[in-house]
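Please read the structure below before turning to the comments.
In this view, the complex is presented without one of its protein chains, the others remaining in place.
The first chain written gets the first letter, and so on, giving A, B and C; residue counts start at 1 in each chain.
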């Protein structure tokens, strides 16, 4: 049997997640992220340097294809306006998705369930919550209207990945869910493990997931971060802003 | 009995109408005109020079309180942008009226009826018109939502002022109707003569109107164009652009 | 983003007969006339035109039989030349089908489309015969029960906007009044920009607040100097009073009009 490896470092997890997210992006598509989205920010910029030079990188500042000098910790930061040639309001960004013209949106959830539903609202009874969460921001409007949703979450444990969320903040066209251990793909409305990362094992993924998953020795393993991917990561985010999601 | 005077010149009519419209404008109110509105354009600029320095003059170019160097014949002309400090879309102008924040709108009708309804759509059967008219532009949305509508029409004859329009392009909060002969005021939903001009007579007004009107010797007569009003007219519209409505 | 520069002929060729086209500008100002002239040259037919307030652009399309349907609120030459002669004639003879709007219902229908919803509630409109004629509906507010007029989504197949400056990606800067140009670009399935001049994107990047239409909504950008002629283009040129006067005169007689169109529109030198 496989010995569970030591928990990978935050650096390893952040790099792997950024690269795996970038790999999922397609050249020429319109991609959007909102507030609190450092990994998607890095993934978009990395993808543009590698296989997706014509990707249209949109974000909640209203800019398009910005060329930030330094990456901000806030993904609504004016630094994300640098070199943009257009600037639109939040309303126009949501409209873009509403009419089916947004190809990919990045969203996250404090809880994510086996159906790809997310909870960003409350832990415990909604009206008397144990923990009031920030709220879903754009997710309830975007998840059903964007052509696909890429969910990401930097924590992978049984309390985060649950069979059924306590409150459905948003649900919609979830395509993939990227975690520090694996990539889930939504098939017939349920999350299935598409690939696990080189630094973990099927057992570790199963143990970390609060719903039944089919990871086993036959589950594909994602290619490790390549030299060119590493170079792109270093060029885009030399100061490791992406690590802030693991603080 | 009174002898009907000779028909006043186009100059007399244009000057009187511009001044009568300007007199109806109040200091501080928000006033809007759309396309094909030379007399309202002149009236707003004249009123600002006389009793309404704080009138907010809005027009379909999206400008506010422009200071045109020369008056355009088209009232959508970029000349109406000069010195404006803000610029909004047409949609925002209609929104302003829609939420009840537009005090006065200037509108006209090829036919105007005893109820203050206007027809800008068709003469003859709507679906097979004898004359297809330009259409009401903003009127159907603005007349019911602006706090008051000032109608003006440079032709006053029985075919223009009718008991009932053939087609109701728009109806709404009509306050006054200004013609080359008189000012109608809408009272209990019907147009009544408020005042006639010095150069005409009650008989002439009755004869020119296609619905029963109560003009008689007791009907007030509007003050003639004063020297200060004349001076303002000359300053605002030295080239008599206002005459184009009488061509 | 990719380079979207194209020539006028190819872009117009890509517009199929029967398409619905929303035109930018308003009355005598900044309409995409070079594009309209090419539509006439290519003898497009069965088109639907969508605009709030139009003049020469829609009158010419009506006079040359390119449009079979119009969703408009105003077509005329204002006080400058009065009624739109060929538009009038086309409706009076039944050749052109009109769905009459108020400017605001055109805007509302475009907003519904831009926002991905099937209809838009619109203030006002009460008492207007346009509501029934154009098949708008009066519905109840689900929260208060109060009546409000609803307009169906208006989704043009193509939006065509003429601007002063655009870059090769289609980012379009408009100086002066924007009219509904940004809205029709949001509402339409395809967006075509014609511009006085192509500028380097770095110019737009110096002040992105001035970009009215973002390039990622745009399919093609055509450099068309004087592309609004014979109408005006703010900061560039006034409308061509003499040409429009001649157009109106010619429009009074079918044979004279045909000759005028032949000489001034079908002749390839028109945009020169």
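In this section, a residue touches a chain if its C-beta (ideal position, glycine included) is under 8 Å from a C-beta of that chain, and two chains touch if they have at least 3 such contacts.
What you see is a predicted model; the values in this text were computed from it and never measured.
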| item | value |
| --- | --- |
| Chains in view that touch the one left out, judged over the entire complex | A, B, C |
| Contacting the left-out chain in the complete assembly, out of C:127, C:152 or C:225 | C:152 |
| Residue of B:99, B:128, B:164 or B:230 touching the missing chain in the full complex | B:99 |
| Identified contact with the non-displayed chain, of A:48, A:61 or A:160 | A:61 |
| Residue numbers in subunit A that touch the chain omitted from display | 34-36, 38, 60-63, 73-78, 81, 87, 89-91, 94, 97-99, 117, 121, 126, 128-145, 167-172, 244-245, 247 |
| Missing-chain contacts mapped onto subunit B | 28, 30, 54, 56, 58, 63-65, 81, 83-88, 92, 95-101, 145 |
| Interface with the undisplayed chain - residues on subunit C | 112, 115-123, 137, 139, 141-144, 146, 148, 150, 152, 174-176, 178, 207, 209-210 |
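Simple rule for what comes next: only the chains that are shown with their structure count from here on.
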| item | value |
| --- | --- |
| Arrangement of touching chains [line / ring / star / complete / other] | line |
| Chain closest to the assembly centre - both centres taken as Cα means | C |
| Chain whose mean Cα position lies farthest from subunit B | A |
| Subunit B and subunit C: spacing of chain centres that average the CA atoms, whole Å | 28 |
| Cα-centroid distance, subunit A relative to subunit C, in whole angstrom | 41 |
| Residue list for subunit C, restricted to those that touch at least two other chains | none |
